[in-house]
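One protein chain omitted, others in place.
Moving on, here comes chain A:
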Amino acid sequence: MNRFAELLDRLIFTPSRNGKIRLLTEYFREVPDPERGWAVAAITRDLEIRSVKMAAIRGVIASRVDEVLFDLSRDYVGDTAEAAALIWPAEHGANRQPSLSEVIETLNSASRTEAPAIVEQWFDALDASGRWALIKLISGGLRIGVASRLVKLALAEFGGKEPQELEELWHGLKPPYTELFAWLEGGAEKPVNAMKAPFRPVMLSHPVEEADKPKIDLDRMAAEWKWDGIRVQLVREGGEARLYSRTGDDISDAFPDVIEGFPANAALDGELLVFDPDTTDHFAVRPFNDLQQRLNRKKVSAKMLKTHPAFVRAYDILWEEGEDLRTLTLEERRRRLEAVIGEGLPRVDLSKRIEAADWDELARLRAEPPIDAIEGVMLKSRDAPYVPGRPKGPWWKWKKEPFLIDAVLMYAQRGHGKRSSFYSDYTFGCWRGDELVPVGKAYHGYTDQELKKIDKFVRDNTVERFGPVRSVKASRDHGLVFEVAFEGLNRSPRHKSGVAMRFPRINRLRWDKPAAEADELSTLEAMLPRQ
């Protein structure tokens, strides 16, 4: 347990992604089965421990620590688990530290009456970090800033495999993953994914740059709209149906309407979108903001299902009735897809193709799409198979030009890691009368040289400091203007400005532009999607 706790500690304090992967692979090398597998499970999935809950832990603490002292400590530390771990007055005589596997196995077989006494014993044997890890495990959700994607990458790196192989296997695996580790270490065959309706790693596209155009033969390409939703994979195999995000996270629970409205035995690749429930003859796609309401939820309310119904606009098929279709050409897959969807399924339709004779015509379509929920066009090679990852050549995306606006720098925050001595995160605002209203925040888009200059401007023009944040002098006759690029705009009652930008970044520094000439908030409001 202490080795696991040490891993968590180091992960928490290591901001760099490569550093985290290094720590994880080191751990996989040093720690045997089943310990390392349980660690993977603890970090990537919510391991539910039923025999003991936080209330019982509080009881254990109260049996040994004065309540007033505990409350004072918790108020200071700001986190119950950490306060409890640090305050625990360990008694002598407990010297056998449990392993992580022992903790999980014991607590899963213990009864609710037995478990607290077992935990109390472990508290005495573990050090503060070990106790903290134990409490976090019990309370569910380690929240240590490590996504399951990162763990899969570390596993792939550890075994010298392609990350996609891990993605593909992932949902069929069960903790403590001994088969997986045996394969990664070269001691066994690749585990067979016995799970029904598995995830298949997705094929990604490259953005079209001017220099790429001559290389792309439009005659051999099929064009489609690029829909502004989220990329999903919808799979049904017999009684099992699942909806996956593009990284392979299972999001079925949040979209029961989509699952139910997909009767076919197939794996489809497409875009998840929300439609207007009052339009019945076709799916009238709503803006991304409406889809946002349904994301990142574990459960969805009946009301939400009614007001924000979701569907999948499909553009590819990877599997049907036991047959892997990924080696077929796009044209062949397209015919199979059209056959599966037929006249349309309750919650699936076909992403229509668009025709353009040349780049000019394509550019016109891209600049003026028929609805707001389109963010550009896709170009896909008609004779290419479905290749996971981002192969260069077969798939291209050509997004709409971003929105641009001139805004004034208002606040700057210090960055992290390599940027910890730089003010690198900026909040900027637009004018409403004589007042600047914050409209967004960005922390990339500038070069290292530009960052140095902005940092100097921030330090030379600081008005007030609030911890790591500085407010910067910004008035009609003094201020730094940024040209901010962003992909879209939503209404947002949570922001003072009433709008929220998507993917804002600093496009250009306008040292030349007087702050008074930055844009008005009304200019931004005019860019909002039609309701």
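Simple rule for what comes next: a residue touches a chain if its C-beta (ideal position, glycine included) is under 8 Å from a C-beta of that chain, and two chains touch if they have at least 3 such contacts; residues count from 1.
Heads up, the rule we're going with is that contacts and distances are computed from a predicted model.
Asks: Identify the UniProt protein name of the omitted chain, choosing among "histidine kinase", "Acyl carrier protein", "ABC transporter permease" or "Ligase-associated DNA damage response exonuclease".
Replies: Its record in UniProt gives the absent chain the protein name "Ligase-associated DNA damage response exonuclease".
Asks: Of the residues A:112, A:213, A:297 or A:418, I need the one that contacts the missing chain.
Replies: Only one listed residue reaches the unshown chain, and that is A:418.
Asks: Of the listed residues A:24, A:43, A:60 or A:87, which contacts the missing chain in the full complex?
Replies: Touching the chain that is not displayed is residue A:87.
Asks: Among A:77, A:216, A:230 or A:284, single out the residue that touches the unshown chain.
Replies: A:77
Asks: Please pick, from A:15, A:402, A:438 or A:498, the residue that touches the omitted chain in the full complex.
Replies: Candidates A:15, A:402, A:438 or A:498; residue touching the omitted chain: A:15.
Asks: Spell out, residue by residue, where the missing chain touches chain A.
Replies: The missing chain touches chain A at positions 9, 12-15, 65-66, 68-69, 72-73, 76-79, 82-83, 86-87, 89, 128, 132, 414, 416-418, 420-422, 455, 459, 467.
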